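All protein chains but one are shown in place.
Think of it as A and B in the order they're written, each chain with its own count starting at 1.
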Amino acid sequence: MTALLDLKEIRTGYGAGPDILHGISLTVEAGRSYCIIGPNGAGKSTLLKLVCGILKPRSGEVLSNGNSVGGLRPDQLLALGISYVPQERTVFPTMTVRENLYMGAYSVEDKDLVEERMDRVLTLFPILDERRSQIAGTLSGGEQQMVTLGRALMVDPKLMMIDEPSLGLAPQVADQIFGTIRQLSQSDTTILLVEQNAQRGLESVDWGIVLDLGAKSFEGPAEGILDDTRIRELYLGTRVSSRGEVEG
Amino acid sequence: MAETRVEPIHTLDEHEPDGAGRSGQRARRWFLLAVVILIVAVPFFRPWIGAYNYVLQLGMIILMWVTMASSWNILGGFTGYISLGHNVFFGIGGYASGLALAYLGISPFLTAPLAGLISMVLGVLIGLITLRTRGPAFIISTIALLLLTHNLVDNWELSGGAAGLSLPFPPLPVEWLKVPFYYGMALCAFGAVWMAHRISHSKFGLGLRALSQDETKAEVAGINTRLYKVSAYALSAFFIGVAGALFGYSLSYLRPTTFFEIGLAAQMVLMCIIGGRATVAGPVIGAILITTVNEFSVVQFGATALNIVVTGGILLITLLFFPLGIVGSLRESGRLPAILDWD
Partner (left out) sequence: MNILQVLILGLLLGGVYSLMASGLTLLFGVMRVVNLAHAVFMILAAYIAFYLFDLAEVDPVLTIPVTMPVMFLLGVVIYLLIFPRLETSERYVEMTVLLTFALALIVEGLLTFFFTGIFRSTRPEYGTESFFVGDLFIPKGQLVALGVSLVLLIGLWAFLKVTKTGTAIRATMQNRTAAQLVGVNVRRISAISFGVGMALAGAAGSLLSYLFPFFPSRHWQWVAIMLSLIVLGGLGSLKGAVVGAVTLAIAAAFVTDILGPTWSPVTFFLALFLVLMFRPQGLYGKVVRI
């Protein structure tokens, strides 16, 4: 069975700068939910930007269902069902919540389908339903985050990538967001989450992937990852030498 | 040989090929000395040069553009603030000296340095205001400034408005008329290049380069960016003002379009970009190259409007394909000969 997403030995970086990802290989199966964690500078966001087409791979392959999708533009990848919710708030500031959501369905031709999905999104995010005529730029951070999540859902994506959804949000608001993500992870949509808050992130998904310095460190069932001693090494910088002594 | 790691740019020795360190520097010194001697000596070869005045005139023009381009580069190259109206100082210098001659009878050869000083002071005042903006806003403001000044001078009765003002001829026999202007421009050129070189090697220059790459970071690092920027702006105005004073006198006529036409700014920008911004040798090479190409095309095709098409075309191609310019690209690929590495 070919994977939804298959990265083989990917190297990439920004502009003319150095490689951020150093030969990363990763597999994402349809229907599951994943959370990528790792220290700052590990390349988590870079990875997502690569998959959604904002960055192109310098070497290596990106496959989706067996097809090579490495150099495609974001709008082309969207047509294949890969959608991305970036770290920065990317609402359309002078449009209303409704208009923002409709914009999410820009690539969808079937008007009835759009309405159906709109209803679904507004049910998933009752606050957005309440504020549907409000100008998006005037919403709070958490609400704007919901708008971007809702917008991504308007194309009924096969793979939804979410970059640090709780960044800059108050804990209660972040709770709501994670709750929604957990709901989504139980549906058909494959979720690929990047989170700084490792605990909250892993609680919302099935599978965890740990990145460090542009390479995959290890992966495993989300529940077990936090207990793994390798995590402490990674985050706190202590290293266990080959003789079993703690250094650093 | 002690090597100091200097961030964010290259060390002084880094780009010279292995083993050529000391000898490269020596070759460069001899080369520069030879160039200076050659420039100073040219007027003495009178018996061997056919069209003497033409040669000196061409030489003067080349030296003038070397001055202008090198000066522009202090602001546009080292500091990264592109001025598309820098010839405003050319005009200020020209008019300052020209009016002093017309109304007070003082020779521009005496007032030229003063004209440069006036340009510098105005540079400080203008810079204090305009350098509050960055990037494209700054560029637009420089165009606005040029057009505004042009318009004001056009309407100024004292200077004869748009028609201009005729100046008395220099009190010299015709055969030797060009000589003092040639040497005057040569002094400007030496001065401007020397200034650029000194800045490039100084802590000030380092600060400017840091500022041009990331102004916020430079500020945070403790650099007084306002002081640095305004100083760069003022310094870049000085020799352009002096050159303006000399040029106006050499034409014996002051007219607004001579000084304030935007094509002059375009030439300065083009010379620096094609030569290599943020290098000392770049503007010099760019100035010599473009002036000779211009001269050639005027001789071949006449002084038609196609000249600005060529200027624009070369600028376009350089921006798209060779943004680092000649000296910049050579340095990047490690093939810059030591004699051209004046930074």
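A few notes on this one:
As a working rule, a contact is a pair of C-beta atoms (placed from the backbone, for glycine too) under 8 Å apart; a residue touches a chain by one contact, two chains touch by 3 or more.
Quantities reported herein were computed from a predicted structural model and do not represent experimental measurements.
Remark: the absent chain touches shown chains A, B in the intact complex.
For the options A:L139, A:V155 or A:I225, the residue in contact with the chain missing from this view is A:V155. Screening A:P93, A:P126 or A:G168 for touch with the missing chain picks out A:P93. From the set B:I140, B:A163, B:L227 or B:V298, the residue in touch with the chain omitted from the display is B:I140, counting the whole complex. Interface with the hidden chain, as seen from chain A, comprises residues 15, 52, 54, 73-75, 78-79, 83-84, 86, 88, 90-95, 103-107, 148, 151-152, 155.
By the touch criterion stated above, the residues of chain B touching the omitted chain are 82, 84, 129-130, 132-137, 139-141, 143-145, 147-148, 151-152, 154-155, 262-263, 266, 269, 273, 304-313, 315-316, 319-320, 323.
Going forward, only the chains that are shown with their structure count from here on.
Each chain gets one centre point, the mean of its Cα atoms, and the points for chain A and chain B are 52 Å apart.
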